[in-house]
Structure formats: C-alpha cells, structure tokens
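A protein chain is absent from this complex, but the other protein chains hold their places.
And now, subunit A:
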C-alpha cells in the first residue's frame, strides 16, 4: 500500500506548492490526480520517488518511509517505483529493447549497468513485456523511429520490467492523439489489475480519468480538494476545482 501523509513542499519561501496532502492507494488500484495547470500534480508525483525533495510529511510504501532513505535505500525504493513521462524520456538513439532493459539498471552492479550487460532472463522478460504492450516486432527498432503512442508503450514496458509496486505517470497521454490515448490508458488499467500494482496518473482529461481510474484526487493550488470514487465525481466538484463550468467534459 502507498500512503502519503501531510506532504508539504514550497519551492520559494512563503509560496507553498503543496500543503498537507494526504491520500492512500491499495495495490490493483488506479488513482488519477486531476487539477488545473500549476496546481502541484507534478510536484506530488516527483516527491513520491524523491526526484523532488519535499519539505515535510511521510511517504510510506508498504509501511517504510521513502523520505528517510539514505542513498542506497532510496535506490532500492526507486526500483520498485516505475515512472512514465509525458515526453516518454527514452534514449531515442538506442533500440526499443535497450530502453526496456534500462528498467533493470536499479538491480544491477554499477559496472554491468554502465556497459549494458543483461542476463538472458532479463532479455527474455523484456521481449515478453514488449509482446504485452503490443510491440513484439519492434524490439530492434530505434526509438526515434516510433510514433508517440508506441514510445509511450516502450516507456510502460521499461517501468514494468522493474517489477514495480507502483507506477507513476505524469500526463502520460498529454502528447498523444485520442486513439493512442485510449490505447495507453487501457493498457495502464489492464496492467494495474493484472500485476496487482498501484498506478498513480496525473491527467488533464477528466472524461478519461472517470473512465479508467478507480479513484480520483483533485488538487487545487497545492491543496487536496477532494478524494472520491471516480463514479462520485460530480459537476459541482469539478466547478470548484477548475473555477468554471466544464459539464461538456463530463460527457
């Protein structure tokens, strides 16, 4: 279980980016974080694997606090937390399978990792995962030659090979066309259930959040304004979140 308690962060003095954020997610659940731009969604997500050092609070993964980790403990925690990015953040010059295998780096000795030496099992698993995300025939293709949707699926495979307890997705579909968006969201939802992992995704599209997420957390100006089952999300709540009527989006 992932538990966030009283998370607080400010980049500049007296300008809090996050104030007292608390929520928790059980394995097999998909949590969407929604809210206007600049609300603090990215800050929350990056605090969860400590790419950003927050100021106060607790982040408990199965009871152990990531925030009090030393360097090697943090490395062990990070390899249990996959991350999927809006811009995919792949090494474009390398092949698809090399990028997937990068997800194993956290488990490898520095030397083996530096020179990309992977075991047969790891390679086989990478191919299996590529099959799972629908890219079986692309293993040896350069990532720069893929479409956005395909790149994002490579990103998902890279996070899965970490054997993660949690996958964090920061606007995973914001750069994708509607069809690819659905493919990626569907895939994330399916894998969350299949591997019994926790998926936390920042999303802009409220309709997709409602469709795929089990629960939705709303953030506004760094504060948590609601935390509901996704079916419970009403127009009134959205109005307070975005300061405007967006009933169209709900349909």
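Criterion: a contact is a pair of C-beta atoms (placed from the backbone, for glycine too) under 8 Å apart; a residue touches a chain by one contact, two chains touch by 3 or more; residues count from 1.
As a convention for this text, contacts and distances are computed from a predicted model.
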Among "Pentapeptide MXKDX repeat protein", "Phosphonate ABC transporter, inner membrane subunit", "Succinate dehydrogenase, cytochrome b556 subunit" or "Acyl carrier protein", UniProt-listed name of the chain not shown: "Phosphonate ABC transporter, inner membrane subunit"
Which residue of A:105, A:127 or A:237 touches the chain not shown here: A:105
Hidden partner chain, touching residue among A:26, A:62 or A:92: A:92
Where the missing chain touches subunit A, by residue: 49, 51, 75-79, 81-83, 85, 87, 89-94, 102-103, 105-108, 110, 113-116, 155, 158-159, 162, 168
